[in-house]
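One protein chain is absent from this view; the other protein chains keep their places.
Our next item is chain A:
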């Protein structure tokens, strides 16, 4: 691909901005759709119909966490790009930053998880804790570190009422610590991604751009990578693993991270392709960039399969009751078909397709694979969140859901609705971020290195 060497004369001094009627139209539609459907969702979640509220709580969690992973992945790629001192990706770095900058807005969609009205259907342990806390002489704060590691009186109450497992897990699973972590997830990574994006954007208009901001971003990406790791791991623990408080898996954080990194890269690939086909970034994005991104897609497809299998393998071999419950639910009935489909659909097929080098250099074909990967990510997260629904609701509301088997009839449409609601919001905030600044860091000293990358 050495046909043309890009020089600074080829790159517009003031960069390129997204100015497209179609984009603003899509943004308006997505924003409007999100606003309307959010009202519907609020009605379903907090409205008078208990059955809808119970099933829709799971739909919401599924949709929220799917788009949460994509936004967190944007933060991850920004951090990794800075900390690894990469030159190749300078021209796509702004796309990563923009994807990451959707993250703060995910808080809006996560608010329902803070409400006890929603929590009572999702997290059984919270209901038990609240029952204990409503008793006399049981307090939230009378423990080590003001109750962060669980209060002594609650521990006593749990032991007295035969919740030995919850009493054992109290040091991690208690309301005060859960809410604290929840706030930490959003405050921490929001500060990180906003800071990094600010550093990058400021350079676009600096008449004397230098390497100062690059070094600064690199330094601040080192320790904040830990904040990212904590966020994705423990958010996965708190929001997904907590659906069944008896169940645990030590691979869980890595498993969720693998899907996160893979599918946010898929979003970055699709965005880059769409931008280029709309006439932007013609000089700075080459087939070499798509080749590298395709390689990362392949790498994380393999990583996802490796981690997912490891988790299954450990649980299958050890045969511990508290662990196998996850796969028992998901290997029953139609869910089993889904899980086996995931093995081939999420690993074997994309693996063989992505081995081809020529395909990775073709943006259109690579985008098709990226879209396919995203669809598989939806299936993956559907199978993570939803099979728990019928099992839990049978216990929580036996009058309404006692007759339900593996799935709640009709609840699928709620899943679609929640997915469209959060998805529309995601698209709106993503397009808003893309249009706000230049599409690539046009005064970054490493931009020419990136534009002429060869691998």
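Note that in this section a residue touches a chain if its C-beta (ideal position, glycine included) is under 8 Å from a C-beta of that chain, and two chains touch if they have at least 3 such contacts; residues count from 1.
Note that contacts and distances are computed from a predicted model.
Colleague: Not counting the visible chains, the remaining one has a UniProt entry; which protein name from "Lipid-transfer protein", "ABC transporter permease", "Small redox-active disulfide protein 2" or "Quinol:cytochrome coxidoreductase" does it give?
Modeller: Spelling it out: the chain absent from the display is recorded in UniProt as "Quinol:cytochrome coxidoreductase".
Colleague: Of the residues A:179, A:215, A:316 or A:341, I need the one that contacts the missing chain.
Modeller: With A:179, A:215, A:316 or A:341 as choices, the missing chain is touched by A:316.
Colleague: From the list A:42, A:191, A:355 or A:436, pick the residue that touches the absent chain.
Modeller: Selected residue, touching the omitted chain: A:355.
Colleague: Could you pull out which residues of chain A are in touch with the chain that's been left out?
Modeller: With respect to the unshown chain, the touching residues of chain A are 1-2, 309, 312-313, 316-317, 319, 355, 357, 454-455.
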